[in-house]
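One structure follows; several queries about it will come next.
One chain of protein is taken out of this complex; the other chains stay put.
Chain nomenclature is as follows: A and B, assigned in order of appearance, with residue numbering initiated at 1 for each chain independently.
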Amino acid sequence: MPAWITPIIAPFIVLNVVIGIVTYVTLLERKFAARMQSRIGPYRVGPHGLLQPIADALKLMMKEDVVPTRADRRVFNLAPIVFLIPCMLIFATIPFAPGLGVADLNIGILFFLAVSSMEIVGLFMAGWGSNNKYALLSAMRAVNQIISYDLPFIFAALVPVMLAGSLKLSDIAAAQSGLWFVFYPVIGQLAFAAFVVSTLAAENRVPFDILEAESELVAGFRVEYSGMKFALIQLGEYAHIVGTSFLGALLFLGAWAGPGPAWLGPLWFLLKAMFLFLLVTWIRWSFVRIRVDQILALSWKVLLPATLALLVATSIVVVWRHGAGV
Amino acid sequence: MPVSDTRSKNGTEVGAILKAVLTAMRVTFLNLFRKPVTVHYPDVIRKYPERYRGLLALVYDKETGEEACIGCRLCEFVCPPAVIKVEMLKSEKRNYAKTFTLELYACEFCELCVQVCPTDAIVMTRSFDMPTADRREMLLDKDRLHALGLQHQPSWATGNLLRDMQGPPKMARAEAAHAKKEEETPKVGGAA
Partner (left out) sequence: MATPTLSRVELDYSGGERLTMNMGPQHPSAHGVFRAILTLEGETVVGVDAVIGYLHRCHEKLSETLTYAQYPSIASKTDYVAAMTSEFAYVMAAEEIGKIEVPKRAQYLRIVTAELQRVASHLLWLGTWCMDMGGALGGGATIFLYCIRERELILDLFESLVGARLLYGFYQVGGVRYDIPSGWAQSCRQTIDLIEQRIGEYEGLLEQNPFFMARAHGVGVISRELAEDVGIAGPLLRGSNVNFDLRRAAPYSSYEDFKFAVPVEAAGDCFARYRVRMAEFRESIRIVRQVLDGLPEGAISSRPGLKSVAQVRIPKGEAYSRVEGPRGEVGCYLVADGSAKPYRMKWRGASFSNLAVLPHIIPGHKVADVVAIMGSVDPVFGEVDR
């Protein structure tokens, strides 16, 4: 096979698979949430609702594309794309099995964290370009919240990096062949907990979803979007959640480690990522949200010092365990 | 092994918060395994209770088989949103209703027309199934009302029964009729 084909086909395949997973993850969330609320989720479209995501996608494609009269057209139209691209790009660095990934960079996790923070640009563009006070309010809250929680997110993700001693994601996965980092005494669990909480906040999931807050801001920054642009924003949001679930599974839950032959690895990886996603969903459907000043207080006063202290402790543990040469 | 000092920061507070969070998550998790309360309408139609105030209908007299309505217009006068319009047709032995229209789209389902009817002609049925895309179909005329009466099962309430239940002078008669009714019809369904 010519050498230039692989860099084209591999991302294409990964992108399509990711979009497929993301679409069906919405159905998974709806059914899971429904069962927690004594009802059944989508049921009629296809057997047990299996064709619901496809019906939703078709519907959104056929909807009228509304641009408000006084909205900043260029910003408004570009925002969903600018929002979606980082959310899709994060899948480039994730290795789905040893050697199976688009680009297993040496600085894999750094790339992931940096690019995933870029969605905030798209978000603010959407809020500003809509020329809508609700959207603007939500965008301002978004900038506040996501920036505040990216720091604890990064620090919590750095704990496995330090424990593994490498920024390369496949190295981190390989370093868990003995013991998954989530089972690492004390530090692993605390880092996992901090990771989950920061994930919730960095992705606007309840209890930190002050920026969409349907009961106050009616969909927040995406209130003026309809049709395919809305679909792109939804896709971006869910892709981001699935992406960080994959990252969490890789950092803490041992990635593709699991019983059975090696080619089952990606399947275990998917299952672990889905477990993390369901954990986030479970939390989402159990709690009310907290106010923005409380969210920020939690981040700056509690989570940031805690994760910093955790990082310091991890470094002490690593030096103590592996000697000063590492 | 040195432990990170995040736990000791406000130990009991963090512990209490964690316990509360886990309790809440436990409640929602346990609900995952309860049976959903969804009724798959229209594949499954739930059993409407005896006194259900469903669609209105005109009935025929049980003994003679004739129309029970005598066109007295009491229901027209009592209806709060005035959706009933009746024209009387005089005849030798008894009167009839020449036309009887009921605007079901404006009806309040308050059962007052059933209550005042002297001949138990108009009743409410134990069904609500009349989905339609055209509001004009909900303007029921006399034939339609009689058809509904034959199609659906009527509820317990008729004019005489309701008046017997309410009025003190006929208490003894009402109790006897009530007791007889309870014997004949099945018991009311229970909760949950």
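Rule of thumb we're sticking to: a residue touches a chain if its C-beta (ideal position, glycine included) is under 8 Å from a C-beta of that chain, and two chains touch if they have at least 3 such contacts.
Only a predicted model underlies this, so the values are computations on that prediction, with no experimental measurement involved.
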item: Chain not shown: contacting residue from B:56, B:74, B:122 or B:140; value: B:74
item: Option from B:19, B:40 or B:94 whose C-beta touches the chain left out; value: B:19
item: Chain A residues touching the omitted chain (full complex); value: 33, 36-39, 133-134, 137, 141, 206-207, 209-210, 212-216, 218, 284-294
item: Touch list for chain B against the chain that is not drawn; value: 16-17, 19-21, 23-24, 27-28, 31, 37, 49-53, 74, 77-80, 108-112, 115-116, 118, 124, 155, 157, 162-169, 171, 178, 182, 187-192
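The rule we apply is simple: only the chains that are shown with their structure count from here on.
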item: Separation of mean Cα positions, chain B and chain A [Å, integer]; value: 49
item: Parts of chain A lying in touch with chain B, wherever the complex brings them together; value: 32, 34-40, 43, 185-187, 190, 282-283, 285-287, 306, 309-310, 312-314, 316-317, 320
item: Of chain B, residues touching chain A in the complex; value: 1-7, 9, 21, 24-25, 27-29, 31-32, 34-38, 40
